[in-house]
Each structure stands twice: as structure tokens, then as C-alpha cells.
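Only a single protein chain was left out; the remaining protein chains are all shown in position.
We just call them A, B and C in the order they show up, numbering each chain from 1.
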Amino acid sequence: MAKPLRIGMIGYGFMGRAHSNGYKRVSDFFDLEYTPVLQAVAARDPAKAKEFADRWGYGRVESDWQKLVAAPDIDAIDICTPNNLHAEIAIEAAKHGKAILCEKPLSMDTSEGERMVAAIEKAGVPNMVWYNYRRIPAVTFAKQIIDSGQMGRIFHYRANFLQDWTISADLPQGGAGLWRLDAKAAGSGVTGDLLAHCIDTAIWLNGSVTDVTAMTETFVKERQHQLTGQREPVTIDDACSFLCHFQNGSLGLFESTRYARGHKALYTFEINGENMSLKWDLHDLHRLQVFDYKDAGNMRGWKSIHVTDGDHPYMDKWWVPGLAIGYEHSFVHQVADFLEAYAKKQPAHPTFRDALETQRVCDAVLLSGKSHQWVNV
Amino acid sequence: MAKPLRIGMIGYGFMGRAHSNGYKRVSDFFDLEYTPVLQAVAARDPAKAKEFADRWGYGRVESDWQKLVAAPDIDAIDICTPNNLHAEIAIEAAKHGKAILCEKPLSMDTSEGERMVAAIEKAGVPNMVWYNYRRIPAVTFAKQIIDSGQMGRIFHYRANFLQDWTISADLPQGGAGLWRLDAKAAGSGVTGDLLAHCIDTAIWLNGSVTDVTAMTETFVKERQHQLTGQREPVTIDDACSFLCHFQNGSLGLFESTRYARGHKALYTFEINGENMSLKWDLHDLHRLQVFDYKDAGNMRGWKSIHVTDGDHPYMDKWWVPGLAIGYEHSFVHQVADFLEAYAKKQPAHPTFRDALETQRVCDAVLLSGKSHQWVNV
Amino acid sequence: MAKPLRIGMIGYGFMGRAHSNGYKRVSDFFDLEYTPVLQAVAARDPAKAKEFADRWGYGRVESDWQKLVAAPDIDAIDICTPNNLHAEIAIEAAKHGKAILCEKPLSMDTSEGERMVAAIEKAGVPNMVWYNYRRIPAVTFAKQIIDSGQMGRIFHYRANFLQDWTISADLPQGGAGLWRLDAKAAGSGVTGDLLAHCIDTAIWLNGSVTDVTAMTETFVKERQHQLTGQREPVTIDDACSFLCHFQNGSLGLFESTRYARGHKALYTFEINGENMSLKWDLHDLHRLQVFDYKDAGNMRGWKSIHVTDGDHPYMDKWWVPGLAIGYEHSFVHQVADFLEAYAKKQPAHPTFRDALETQRVCDAVLLSGKSHQWVNV
Partner (left out) sequence: MAKPLRIGMIGYGFMGRAHSNGYKRVSDFFDLEYTPVLQAVAARDPAKAKEFADRWGYGRVESDWQKLVAAPDIDAIDICTPNNLHAEIAIEAAKHGKAILCEKPLSMDTSEGERMVAAIEKAGVPNMVWYNYRRIPAVTFAKQIIDSGQMGRIFHYRANFLQDWTISADLPQGGAGLWRLDAKAAGSGVTGDLLAHCIDTAIWLNGSVTDVTAMTETFVKERQHQLTGQREPVTIDDACSFLCHFQNGSLGLFESTRYARGHKALYTFEINGENMSLKWDLHDLHRLQVFDYKDAGNMRGWKSIHVTDGDHPYMDKWWVPGLAIGYEHSFVHQVADFLEAYAKKQPAHPTFRDALETQRVCDAVLLSGKSHQWVNV
């Protein structure tokens, strides 16, 4: 009989749903020492929190997050709030000795992230940040291939995350569903929202970034603010791209925007090694493209691997070869990996400390976008 | 508060898992009058049934299906056994007035299917057959486009279902996990297993089939039988293809095999109309390919629609545009549609009667494969 | 200094252009003992023949083909007329000892084809039929792979040739540019025009066809005839599909139509062997898709080979890796291969006899389409 890990959820938005689904499903497919229990939820709007709790089966609603992080029947706090609340909640939860699962990006900026890391490391609590794309089977498979060393020297890493949902100048900013356009709630625009995913994956697959030169842009300069009803300057970055060096000597190129018409959520990466190259694309997340120079000369080409076999990462838990899983399964996998690490009292990656490195790159990128200089990370 | 629909599950294999997952997840995403309750499971092997019940949260295990179909605390029976048990169970469950959800294909053959339809229609019980591919959003979207009438006269419909998992002559037949290779348990080979899916979708999208000419083949003539340990003749069809006419005057071409190296579960269809053509492929199930002749001449081409927007079928229930769902969601959708029809006391398609039409085509195909003649359906 | 092969061209249509281009370009890229010389052209319409000769640089225009095949300064006759003239011209040219290059399909039917083969074999003249798709580098590369034996036992071969240019019922039949819709000039519809290509490639790659069951359809029953101005019955097949067995035990499935909206000239084939599968598509003719079961289990997938390297067939003659050639180059290659065989006094494939086998399959298919019976080839 699995032991319970009692979850206290803060927030009920898109990520609240995605995480809750992960908690509820994991034990149907994975055999683990711990099983998550949806103990309680806290959020600003009590009616919505109640509705959310009813739908997902949370045991109760707490009137504020301070009560939740202090509640003795909670083992782990899941932070799904806008970014500007991550630090306060995480530091308080750490004081109460709770395990902490924090939505990405870790923090509003590096210094805030450093305080968070200091707090959770001092408290010694289990911690993880929800960079869920690491757990898409094709991405994990890419990691396995890279770790095997067969790619040889790496020359290039490129990634982008392209969306198109903010092109209309009539879209307001701020408030429910739109806090990602408000720098006060989000810290930054596409850099923290989208590039942070690309950077987390890149560091995981290709190691540390040493320096960057970036270009940022805000295409729509003013938008009505949902909370004030006033037209206010937009202070987030609508688009951000940067060039960089990795510690392993390879070159990086990253781009993100919410103004690339035709792309809903196109996150792609490609890595070019001496002997092999890999490509992946979130829009077809169940495939990994592989080029292998070891193939006979006339037989070389890009191979599209349908990552749905039992010998692919995580896929022995699901259906049969050829039958794809989707986006949400990355959260199930992350829950499974967290629970396994939790049972073994080992770190679950990406930890807060791992995520802080991504934050440092984000800050360097944003600074370079302003200073028009190369910036060391 | 949703009303319970108490499920009695028979079987615990691949489909038992897929259906159970559908029942457990539906209420997290759909707002319905009824919610499924995993009441009890019955299966031949009690230890495995117990393990299955524990994993999925079924309330109890019944020692045999006869008890389950008679149990007063069961509202609906889900038949996930090998095909040779469908009829007996369904007829008995109908006698007890249970709603019945039967795994496809409906029956071992048409005459058995007719007895099933007679029994459930006499009993007047809600009924449905699990041709789940209708509920892949891209497939449902194709249905909407076709029903809009904008395609004009239809000329061609082609579909295939290609797999490669039985190529090795060392693979045994019969018994757990391999009953699909045993005609006594399965009725037929690829015809009932794979082509039945293609035919169900085809009838749904393009109407009735009138006559067929078919070719069947058994490539590996003998395999060891798992239950007897003896080498025995293989009597299923390893491959089956057929040509046909549809009632609407269009031409059909179907193929299925388990000997197409490189295809795990490649189910594709394409329909060509006067003004428009559509294509779909299970390996990239979240996309629908559309060609629209109404586009300006120099702008015509095949468009790949990423069927993940809120205005696509079922997709408002899930995540955000660009984030794909997978194979298993088709079962969640089918549960949702069944529950909605159940609440409204309307038929949930495909009904047993709908599935009987597919059975008739399958039988015509198998007969033509033997007689080497065109056969009317 | 290369020796001249003096060409006498009959016809000036689409194929007249494609062949002329082949003759004119071959010596710029291939080092051969012979070089084609565009000596003379004959065609029904003298003004058009003159214009054609001027454009392509033919030395003179002959008033009729009888003079051309008898002319002493002509080494080889190229027959680019509608199908109903192939036999008469070829037999007459053979009498005059000319080498003969005949556009496909060989003949109006098998018996006519037999007379042609008898005539040219009796005369002992070099001969070839323009099934040009054999010489697309990716197709030739497929042949090399198959001939290496590494595919193991073959289970399936499928091909189709889909077009959409005759959907409009207002399109007339017969006469210049439209003789392909007139059975009296073409012999058949898509069977001789499109399926013949599929069959030629199939026999080349996978061996002989033994028996077939076919379905043919004429969707538009009457069209205005360009020559008479009258509405006349359409007697060609608009669509034709068939199932067949190959001598090697594999199963075949073929389809062709001019009513598949969205497909301009989509010729595809796929072959599934025990160890390997191959796919090709004329719309992306520079690629070959390969699946190799010998790859490590988790690394298997369909590989898209960009057939543009120096170690791919014919490609050392052209540009550099990555730079594609197109449709017309297949004719250049066929000219090159013909000239090489001519110099060595060896057969250039497909010979008339090779093409007769394709004709036999076409006739069996058309007969089966009418008789609704399986027909032996």
C-alpha cells in the first residue's frame, strides 16, 4: 500500500489543472512508494478555489496560502501562482518544512531566486521546479542519447519557442489569465515564460551558458490593463532572441516571441554534434528526429523516431507502440520522478538550484537586451 | 452533484486499462450529469483481477462475469474480453437490464451480431461499441467538415491500418496477450482487429458499403500455440485488402496487415471530394490535412491543421492551443458522449446496430477473400 | 569525339519536349561514346512541327512519319504520338532497321504489343520504352537496395498515381492535349496513362504479377468531343484500382485516378520487406524514405534520405550534395543509359519486351474491371 504525499495546492489556473491531473493519474500507471493525495487548495478567489477543489477532488479549501503552508496535514506545497508570489510562498513553506514544488520560472529575478534557494537549502526540504518539458519522452530520450557520448563534440544548439496569441493590440494586459503580459506579476515577458523552458532544456542537454548577446522588443507599446481599466505602457518583452556560448565550446542561438503568426506553441530544439544531430518539436512531441553520421554514406538521412515503444523513456507505463501520449503526460512523469526521489531522499531535478541557473541566464539576456552589450552569465 | 453510473468491468487487458482510464478521467474535464463509478471487475484470473482492481480503484472483484452482470449494484457492463465472449455476456447482461459497452469488433460474425442486436434492442438497454477512433478530435473534425456538405460529390475513400508486430515466425499464438492471433478467440485476424476500425470510420464518414472484392493472406502458416504448447496451423488473416463501392457512388480501397515493417499502428484515411480532400494519420493523430479547391489557384495546397484549438471538437476541455492530447483521450471522449446520451436517453453511437453494419462488411470481405468473388454486403 | 546518334522525332507534345530536352542536355553532363543529334521531326501539323523544330534545333521537318522512318540520315526513331499510332510506326521503323524509342504505354493492348515485339525482335533493332520513373535517382536507389537482398522476404507492395485534372465535367475529350481522355486514341484511361508507370516500376522492383482483381469507374459519363463538337460517351476509365499477387508471394495494391482532389501528379510506392521498408513519392522525388529494422530497437524510424549525394545513382553527374534535380532529369538519365547500351550493343531497359509485360498486367486489370473476376496475367 503506497504512502500518502499530501499536496497543498496554491492557485487554480492552467498550471493548477495540469499539476492536479499529474497527481491524480500517476498511481494508475506508475508503481511508487508514495501516492499523492489532493489534500487542500488555497487561492485568492474562494468561489473559484471551491469550484476547482470540487472538480479535482481536493479535500478542502484554505482561505489563504499562509494557512495552507502552515497546515500540519500538508506534506508538500505546490506553487501555481503568478511569478511574483513564488518567493514569498516558497520561503514560508520552507520554514514549515514542507516539500516544495514550484511552477517555473523560479523567481522574478536572480537575487530573489538566490534567497529562495538559500531558504529551501537551509530548511533541507525536497524541492523541484516544474520545467516539465524534460519529461516529454522524446526529450528524455534525447538526453539519454547525448549522455551516451556518441554525438562527439558538440558544435551547435538552437532552440525557439514561438507563439502568436498576443498580436492583437486589443488584447488587454494584467489580471486573470493575462498576468503573463504584466511585468509586475510576471517579471518578464517571453523570456521568463517561454525562453526559460528553452534554457532549462538546453542547460540540461548541453551544459552551462557562459555569455550572451540579446535583442528584445515590445511590439505593442500600450495595452489596457484589466485591473485598472486604463491604457498602460507594456513593460514586458514581446520577443527576445539571443546568441550565446556554452561552456563546452558550442554556439547557442535562441528565439522566443508571441508574434510569430501560425505558431501556437512551437517549441523546437536542435543539437548538432560531430557524429550525430537531434531535433525535436513540441507540436509533434512524440517524435525525435535523429541524423546519424555512422550510417553508410548513401543511407544517411534524418530519421523520425516515433517515441512510443516500450524501450523509450516512460513509455512502458502507457499503451502499445504507435499510440501517442500528449502534453499533460509530462506532468505525470514529473510527479512520478519527484515521488521516486522523495522516497529515496534524493534531489528531484530540476531543483531550485538548477532553476536558479536558468534564472541567471534569463537575467543576463534581459540585461543584454537593455545594455546592447555581451553579458557574462 | 453528478449521479453515479456504476460500472462492472469484465476483463483487465489493454482495453480494460484504456476504458478504466476513460471512466476515471472524464469528470475532471467534462461537466456531465453522470459520473462513472468503478464498482466491480470480473475476470478469469482472480489474482490478476485483484491486482487490476487495486490499481484502478474498482470497489470489488467478482469471481465470474455471470455474477457481475446479475449484480444489482451495477448499472453498466463493459465487455473487454476476447471477441468470442462478447455475445454471451452481452445477451446475458441485456437480460438483466444493464447498459452495455462492448469492445469492438461487436461479434465473431454477423449472425452472432444479429442475435446480440436482437437481445439488446428487445431489452431496450443503452448500448455502445468502442470504436474509439471516431472521438479523436481530428477525426471528429473531419466528420463535421464532411457533414457541412462543402466537399461536394465524393469520389474516393481510402484507408489502411498497418502494423508489423507479427512478422517473426517465433511469435506464438493464443492465450494471454496473443489471443488476437487465434481465430477461435478472435474470429478473424486483421479484418476484425484493424480493418473493423477503418470500416467503422468509413461508414460514419462516407456511408454504407455495397459490395467488395478482397484478398487475404496468412504469411506464417504455423505457430506454436501458447495454451497447448503445440505448433498449430494459423487460421487468422495476417493481411487483408479490399476494393469496394459506397452507396454514394464513391470508390473505396482498404488495406490492413501486421507485416508492414516500419509501421507500429499506422491507421490512415483519406477522402477526396469534388471541392475538398481530407487526410488523417493515427501516428500524428492531432493533425488533419485539408486541401481546399476554393483557395485561389496559386495558393492551393495541403494544409496541416494542428487540431488543438478551443473551437476544435472536444479541445475546449483540455489545455491551450498547440498542446496535443493523445490516444487515450479518445476513450475519455467516448465515455463523455456515452454519459451525455445516457442522461438524455438517446442512442450513443456507434450502437450495437451501427457496429453490426461494420460486421457485415467484415464478413463480406472475409467471404470474398475465400471465394475470390465480389460479394454484396 | 562522340559519335552522333541521329534522332528522328515523331510528335511535338509534352513528351516530345521532355525527350528533346533529354537529348540536348545529356552530353553536357555524361561522358558517352554517342551523342544525340536532333536530325528531324515529323508531325501531323506542319506549322507546329516547324515551330517545335526551330525551338529545339531539329535540323528539318518531315511532312509525314513514313518519310522520317525511311530517311537514311536517321539512326533512331522516337515515337511521341498518341498511343494508337505506336504500333504502326514502330513496326515500320523496325523494317527500316532504326533503333526505336517509344513513349509508354507500349501499345493499345497486348496483342498489338505482341506484334510490335515480334517486329522489332525480328529486325534486331535497339529498342526502349520511356518508363522514365525508373531513372529518378531515388527510385534507382530503391532498386539498388532491393537488389542487395537486405530487405529479406517481401510481404507488400503498394502504389498509387493520383491526379485531379479531369474533375470538371466541362473539360472536353479528344483532340490536341486531350487525347488521353479518348479511348480510341489512348486505348484506356488511367490504366495505360498512370497505372502503367506504377506497374512498370513494380515489376522492375518486385517481379512479376500473377493475378489481379480490379475495379474501374468512369465518373463523368459524357463529355463534348473536341474534334466532333458533339457530346459523346466517355469510354476511358477515370479511376482504376486493383489487388494482386506477385510471383514472390507478396501482395500488391494499386490505385489510380484523375479525381483525387489535391493531387497534381502524386505517384507513390512503398515496399515492405522482412528487414526493411522503402517509400517514395513523385511530389518530393529527391527523397527516399527508408525504415531499417536492423537499427537498435529504440532508434528505429523512417529515415528521409535526400538523394543528392555523389554516391547516389546519377548524382555524381550533377551539382553538389543537397541541391535537387527535377522531373526532367529522368529523361536525361534514360537517354544516357540508352546510349551506353547502344554503344555496347546491349538491351536498354525497359525494352519493348519488358513493356509488354506491363501491357499484359494492364489488360488483365481492365478485363477484371469489366468481368468482376480475378484474372490471371
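In this section, a residue touches a chain if its C-beta (ideal position, glycine included) is under 8 Å from a C-beta of that chain, and two chains touch if they have at least 3 such contacts.
In this text the structure is predicted, and so the values were computed from the model without any measurement.
Undergrad: Going by the contact rule already stated, which one of A:F14, A:F30 or A:W374 would touch the omitted chain in the full complex?
TA: A:W374
Undergrad: Tell me which residue among A:W56, A:W204 or A:F242 touches the hidden chain in the full complex.
TA: Of the listed residues, the one touching the omitted chain is A:F242.
Undergrad: May I ask which residue of A:A2, A:L85, A:M215 or A:V320 touches the chain that does not appear here?
TA: For the chain that is not drawn, the touching residue is A:M215.
Undergrad: Just to verify: which one of C:K3, C:K67 or C:K264 makes contact with the chain not shown?
TA: C:K264
Undergrad: If you put the missing chain back, which residues of chain B would it touch?
TA: Counting only chain B, the missing chain is touched by 141, 290, 292, 295, 297-306, 309, 311-312.
Undergrad: Extract the touching residues of chain A with respect to the undisplayed chain.
TA: Against the missing chain, chain A presents residues 155-156, 158, 164, 167, 213-215, 217, 219, 239, 241-245, 251, 253, 255, 257, 259-263, 272-277, 291, 293, 300, 302, 372-374.
Undergrad: Under the stated touch rule, tell me which residues of chain C contact the chain that is not displayed.
TA: Chain C touches the missing chain through residues 14, 18, 20-21, 24-25, 27-28, 55-56, 163, 165, 263-266, 282-286, 306, 308-309, 318-329.
What we mean here is this: only the chains that are shown with their structure count from here on.
Undergrad: Compare the CA centroid of chain C with every other chain's and tell me the farthest one.
TA: For chain C, the chain whose C-alpha mean is farthest off is A.
Undergrad: Please tell me whether the contact surfaces of chain B and chain C are same or different in residue numbering, using the over-half criterion.
TA: Here the answer is same, because the shared fraction of interface numbers exceeds one half.
Undergrad: With centres defined as the mean C-alpha position, give me the chain A-chain C separation in Å.
TA: Whole-Å distance between the two chain centres: 55.
Undergrad: So how far apart, in whole Å, are chain B and chain C when each is placed at the average of its C-alpha atoms?
TA: Chain B and chain C have C-alpha centres separated by 42 Å.
Undergrad: Where in chain A do residues touch at least two different other chains?
TA: Residues 306, 309 of chain A each touch two or more of the other chains.
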